[in-house]
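Pasting a structure below so you can have a look.
Only a single protein chain was left out; the remaining protein chains are all shown in position.
Letters are used for the chains, namely A and B, taken in the order the chains are written, and counting of residues starts over at 1 for each.
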Amino acid sequence: MKKLLILSTALTGASFAANAQEVNVMSWGGAYAVSQVEAYHKPFTAATGITVVSIDADNPATPIKAQVEAGNVTIDVADVEYADAIRLCDEGLLEEIDMAMLPPAPDGTPAAEDFLPGAVTDCAVSTIVFSTVFAYDTTKFPEGPTTMADFFNMEKFPGKRGMRKGAKANLEMALMADGVPAADVYATLETPEGIDRAFGILDKIKTDTIWWEAGAQPPQLLADGEVAMTTAYNGRIFAAAVAEGKPFGTVWDGQVYEYDLFVIPKGAPNLEAAKQFITFATDTQRLADQAKWIAYGPARKSSGALVGMYQDGKTEMAPYMPTSAANLTNALASSYEFWVDRDTELNERFNAWLAAN
Amino acid sequence: MADITASEIPAGGLVTSDGRPLKTALADAQARAKRRAFLLVAPLLVFVVVTFIVPIGQMMHQSIYNDGFSANMPRITAWFAENPIGTEPDETAFEALALDVRDSAAAKTIGVVGTRVNYEMSGTRSLFTSTGRKAKDFSEPYHEALRAADAKWDNPELWATMRQVSRAYSPNFFLAALDLTRDTQGNIVRVPEERQVYVNLFIKTFGLGLLITFTCFLLGFPIAHLLAILPLRWSNLLMILVLLPFWTSLLVRTTSWMVLLQQQGVLNSLLVWSGIIGDDGRIQMIYNQTGTIIAMTHILLPFMILPLYSVMRPIPPSYVRAARSLGATSWTAFRRVYLPQTLPGIGAGSLLVFILAVGYYITPALVGGASGQLISNLIAFHMQDSLNWSLAAALAALLLAAVLVLYWLYDRLVGIDNLKLG
Partner (left out) sequence: MALPTYADPLEKIWYYTYRTICALIFIFLIAPILIVIPLSFNAEPYFTFTQKMLSFDPEGYSLRWYDLLLTQPGVPADVPRDAAWWARVWNEAAWINAAKNSVIIGFFSTIVAAALGTLAALGLSRPEMPYRRAIMAVLISPMIVPIIITATGLFFFYSNPCALISWTGLDQQCGRLAGTYFGVVLAHATLGIPFVIITVTATLVGFDQSLNRAAMSLGASPTTTFFKITMPLILPGVISGALFAFVTSFDEVVVVLFVAAHDQQTIPRQMWNGIREQISPAILSVATILVIVSVGLLAMVELLRRRSERLRGVTPH
């Protein structure tokens, strides 16, 4: 027993010792995590010798909130959505990030001016702009759906649907499908009738929908033929269609785009390394590099000019970016002001709606 | 051998060689043996208490204790304690509230407070967080200041809710777990219909548990019977087919069912290839209740077969033969002679399968889709996604109570010592 205790203590010790030269980065898995590993993690390790451990989650905001509240933080850097970054910061669950630690643009423009408006907050630094779009199987619909309304049109486009299991982006898309102009979506959702209306639209496809949780699931569901159409993060569809040659089409009409940000949970075990990592990863070149791997727009103005080809060297990235002018004709910027306070309530309602048969 | 006469027996009764009365010596020896037996068990008992019973106890505590409001809103909590239920909030109350909101917002705990109130009254989290952002400029009169921040602060329902959550210990999470809530007067009422989730889910969990137990029985009985009547050489061989699934990883078996049942999967492809269904008529057999039922039946089937087999094996075949020779048809002989003797096995297997089924998590999570989720999955949801830990703990406590009742029943009817593993 005594020997066992020593051994197990040694084991515990070993796991702590292993943490010494590490930074644990939690992100969304799949093609997105790959792009981060290629653009940030590998060069960071090469430059500093600090190992980056990449950890996947369906939505990192939830596990880091649980970790901080339980007093058991193992993550150093997490990649979260805007509304979550604001909310976690408000609740005191994140370390503050000093704008001064972020590197200026190559031409000397300070970070504060180089980042897109709102991209840096008290506790978070944006890396990319991503979008929730819907994608379809081009072998099933050669003509293809073209508008958000088509997604909810079961007569014209029969087949299973896939949607993210949660209220966010789904409610907006439902309203846009119902003819609400992008500019009025959040004003409509502010009213109880607007919310009922959005759920009413979701009702139309509820029985035919598979609800996904991890961002890697929708391209897989499409590829397996489990769904004919699904909402997805645009970069995942791009990765599957361009890198793997899958027959996927993306519909940009009604896309909901927003920032993704790096945050540091309060009590991160490797705080200094975490800060070092964020400083490194959010410089102009690194952000531009990420676009070589996935179709997300960099959050720095100075990075935009450096974005060129996909890593295969022949695919022009611009048409696949959520921020390209052609893709923005009917697009909605996700409102963090709306979601930061209503996330809990609307998800509660969404889950009750989902559970009711 | 010398005669022992009554006079030779000492006054205190029989004694041992060292002169102690036999009765005490025996009692001592008995106590020593008891102590020794107990000492052998003690280390494990301590281990299980520390790593299992205490954690579950801590979880139960979490189900009735939540200081998210009281710890961060001391002034208004004190006001509620001083003023009985039904007191109209006065300026003192509003002052306490406004200062608490201000301090809590500065300490970045207002989200915790709002979340706690929101558990009881949906839609209030944003009231606290948005007011918190304006709170640093609050000044007298505070009632006006709060009203200006948001008119909802005058809502009596909100005040009734805050009074409830100002007590750290409360049964409210158990009420929520039973789709109940309190109205402004503090009476227990059912929550509105569109928010009733848990009771139905408990019913569904137990319903599916029964269904799965029944399908296990339906499939397990013939197999156990066959194994019991075959010569041992053959039954041992076939038994391996029962035990192999039992020893195979749960995740492997669940994966296999995904491979078999999904739309592009083996079974659907087989049906399409044989022309039974068209290529566009592929059947949805997974990511719904059907998937949960099929996969769980497969996984729990050995737990039915093994107890049935161990009861059926010793039944002498001569009983049925005797019944036949007395003129019973084979059906009557089975129904009147064989079946009654297998009842203990049926009881043991069914109870075990049912107990395991109602607590299942992994399989429904992977193959259940939206409609095939059980109560365990909702506990996991509240633990990992909504982070309403107190509600998760309350749901877990209810599930635990149900399982313990079944466990007690099992012990009564079958006896835990009779639990067999192949």
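Going forward, contacts are C-beta pairs under 8 Å (C-beta built on N, C-alpha and C of every residue); 3 or more make two chains touch, one makes a residue touch a chain.
Please read these numbers as outputs of a predicted model, since none were measured by experiment.
Colleague: Which of B:Q62, B:Q164, B:T290 or B:S386 sits in contact with the chain that's absent?
Modeller: The missing chain is touched by B:Q62.
Colleague: Using the document's definition of touch, tell me which of B:A25, B:L271 or B:V403 contacts the absent chain.
Modeller: Of the candidates B:A25, B:L271 or B:V403, B:V403 is in touch with the missing chain.
Colleague: Under the stated touch rule, tell me which residues of chain A contact the chain that is not displayed.
Modeller: Where chain A meets the chain not shown: residues 1, 4, 7-9, 11-12, 14-15, 18-19, 24, 29-30, 37, 53-56, 70-72, 74, 213-214, 216-217, 220.
Colleague: List the residues of chain B that touch the chain left out of this view.
Modeller: Within chain B, the residues touching the omitted chain are 30, 33-34, 36-41, 43-45, 47-49, 51-59, 62, 219, 222-223, 226, 229-230, 232, 238, 240-245, 247-260, 264-266, 269, 298, 301, 313-314, 317, 330, 355, 358-362, 366, 376, 379-380, 383, 389, 392-393, 396, 399-400, 403, 407, 411, 416-417, 419-422.
In this text, only the chains that are shown with their structure count from here on.
Colleague: How many angstrom lie between the CA centroids of chain A and chain B, rounded to a whole number?
Modeller: Chain centroid spacing, chain A to chain B, equals 34 Å.
Colleague: Which of the residues in chain B end up touching chain A in this complex?
Modeller: Counting only chain B, the residues touching chain A are 107-112, 115, 118, 122-123, 125-126, 129-130, 132, 194-195, 197, 200-201, 262-264, 284, 287, 369-371, 373, 381, 383-387.
Colleague: Of all residues in chain A, which touch chain B in the complex?
Modeller: That would be residues 62-63, 65-66, 69, 87, 90-92, 160, 210-211, 224-226, 340-342, 344-345, 347-349, 351-357 of chain A.
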